[in-house]
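Below you'll find the structure I mean.
Showing just some of the chains, left in place.
We just call them A and B in the order they show up, numbering each chain from 1.
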Amino acid sequence: MVQKTKTVYFCAGWFTDKQNKAYQNAMNAIKENPTVDVEDSYVPLDHQYKGLRVDEHPELLEDREWATATYNGDRVGVSTSDLLLAVYIPNEEDVGMGVELGMASALGKHILVVIPDEDWGKPINLMSWGIGDQFIKMSELATFDFNKPTFNFYDGAVY
Amino acid sequence: MVQKTKTVYFCAGWFTDKQNKAYQNAMNAIKENPTVDVEDSYVPLDHQYKGLRVDEHPELLEDREWATATYNGDRVGVSTSDLLLAVYIPNEEDVGMGVELGMASALGKHILVVIPDEDWGKPINLMSWGIGDQFIKMSELATFDFNKPTFNFYDGAVY
């Protein structure tokens, strides 16, 4: 019997300390999770166009070719992954994550929203509340069965 | 000869002073614009479920029925309007706007992004940069021909 695995589009910010911590926790959890195929998953930071990272090459931010290709890389990542995994921190959401949630929803991809345990229950944006298919705590991520997606409500308020 | 008009989904924040000012400026501009049908456009603030506004009834934020209906109202607004008009302030974007951009894109709705003149050219989020179809300045909104949508690049960097 072979374990089935799923690929994820790893949708997460890396701009604040809190985001970076949640990013690492989520990455560690899916590496432990036997139902996730991490090697074939799409991690946007690993797909900057031509391998050039903007923090080392800020001039790229003004380069339309670079921006077009990096945007399209992320679009391809969403459409070719089995589902979208959003590492979501209330009050630290960003618009780019929103665009990826909207794209995934339209393609019928499952949207799994993971929230750090210490933030669980805090209010989140109404549109994220509505477009997410399933919400879990960070501590549940390592043992979540990615082969059995379903629907639940977020256990918290909106704003 | 009758003037053709288009309806818009009015996608704009109302959380900061700067957002409120841009909100009013954009609303005034489309009222002046003879190619916009403002009366039949969808303004989310006018469609809170049962006419109850959350600033006056904060208990609604914990009510799943209210949240489901208000989310679905916005979804219907996006899908039944001719195009999406995003009043977009660099550095003040929010995740809800992102979700609406992604939904509109998937439905083939034109995405017109309006940026205040004083912010024009400032860096914006890469995903917004990529999913927007056309970018204009606030001062162009009152005379923009909504019957002639096309494509351009945003004249500024990404982050």
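A few comments on the model shown:
As a convention for this text, a contact is a pair of C-beta atoms (placed from the backbone, for glycine too) under 8 Å apart; a residue touches a chain by one contact, two chains touch by 3 or more.
Computed from a prediction, not measured in an experiment: that's the story for all the values here.
Assembly remark, whole complex in this entry with 2 chains visible in place, copy number of the identical chain is 6.
Note that in this section only the chains that are shown with their structure count from here on.
Spacing of chain A relative to chain B, judged by their CA centroids, is 24 angstrom.
Residues 54, 61-62, 64, 67-68, 70-72, 74-75, 93-107, 123, 125-131, 153, 157-159 of chain B are the ones touching chain A in the complex.
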